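Everything on this sheet refers to the single structure shown next.
Here the complex is missing a single protein chain, while all its other protein chains stay put.
So, chain A:
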Amino acid sequence: KAMCSGKLQTGLLVASYFIYLLVGAAVFQALERTAEKQEKIAAAQMKEAFLQNFTHLTVAEMEQFMKNLTEAIQNGVYPVGNESQIEDSNWDFSNSFFFAGTVVSTIGYGTLRPKTAGGQIFCVFFALFGIPLNIVFLHRVGKMLSLLCKKLGKFLYEKGMRKKKIKFLTLLFFLATGILVFLCLPSLFFQITEGWSYSEGIYFAFITLSTIGFGDYVVGKQPGRNYFSYYRTLVAIWILFGLAWIALLFNL
């Protein structure tokens, strides 16, 4: 009987999963489709305008150049400015460290990704061992932080509060401080360093800490901006502790 109910439960879950996806699909489509159309028109117009300005350019030459350009950009190379400006490597130590971090935390932005066969093979094995390691680490940190939680709870209990209220308050406390420290404050920080709007910063913070990691917003990638030396390392530390906070929330 237990097995039967287990199968039924799973069946229900699968059904609700697909329904949830359908609902999401419909809403995203409604929100995004028109904007996409406009962007496509803009891209076409850009090409048109360029061709019109420089009349001796043939369409074929333009297409070829665009193809080369697209390939370069998809490889993470943004050839803006003269040669000296594009000297910064995407694979210097600091960026490689950041990349290793995005692999191990399963965020996987994708703006930077291994292109060589060796890099891809190494990435696979690096992930297979690094992800469990990361999970074990986050689990431990979450447990340690939950001890702090219990201390707070004990303190409140001694003050004479009921257990249910204590549990609710500690959860609220950690939720509030976490949102402040890991979402609100970093977004302010990103406003200054990246030039994003506050809501863009929050969106980036959320997409990163949930490990979804689209890669549409990535730190340290705005062309023409100067970032201080260990900017990305600082961001990596923020990601690490933010993930630990989320692990704590799951433990509570």
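By definition in this document, contacts are C-beta pairs under 8 Å (C-beta built on N, C-alpha and C of every residue); 3 or more make two chains touch, one makes a residue touch a chain; residues count from 1.
Following the convention adopted for this analysis, contacts and distances are computed from a predicted model.
**Q** Choose one: "Geranylgeranyl transferase type-2 subunit beta", "Proteasome subunit alpha type", "Auxin-responsive protein" or "KCNK2 protein". The correct choice is the protein name in UniProt for the chain not shown.
**A** From the listed options "Geranylgeranyl transferase type-2 subunit beta", "Proteasome subunit alpha type", "Auxin-responsive protein" or "KCNK2 protein", the omitted chain resolves to "KCNK2 protein".
**Q** What chain A residues would touch the chain not displayed?
**A** These residues touch the chain not displayed: 3, 6-7, 9-10, 13-14, 16-17, 20-22, 24-29, 31-33, 35-37, 39-44, 46-47, 50, 53-54, 56-57, 61, 63, 65-70, 72-83, 86, 89-93, 96-97, 99-104, 106-111, 113-124, 126-137, 140-141, 143-144, 147, 150, 199-200, 202-203, 206-207, 210-216, 223.
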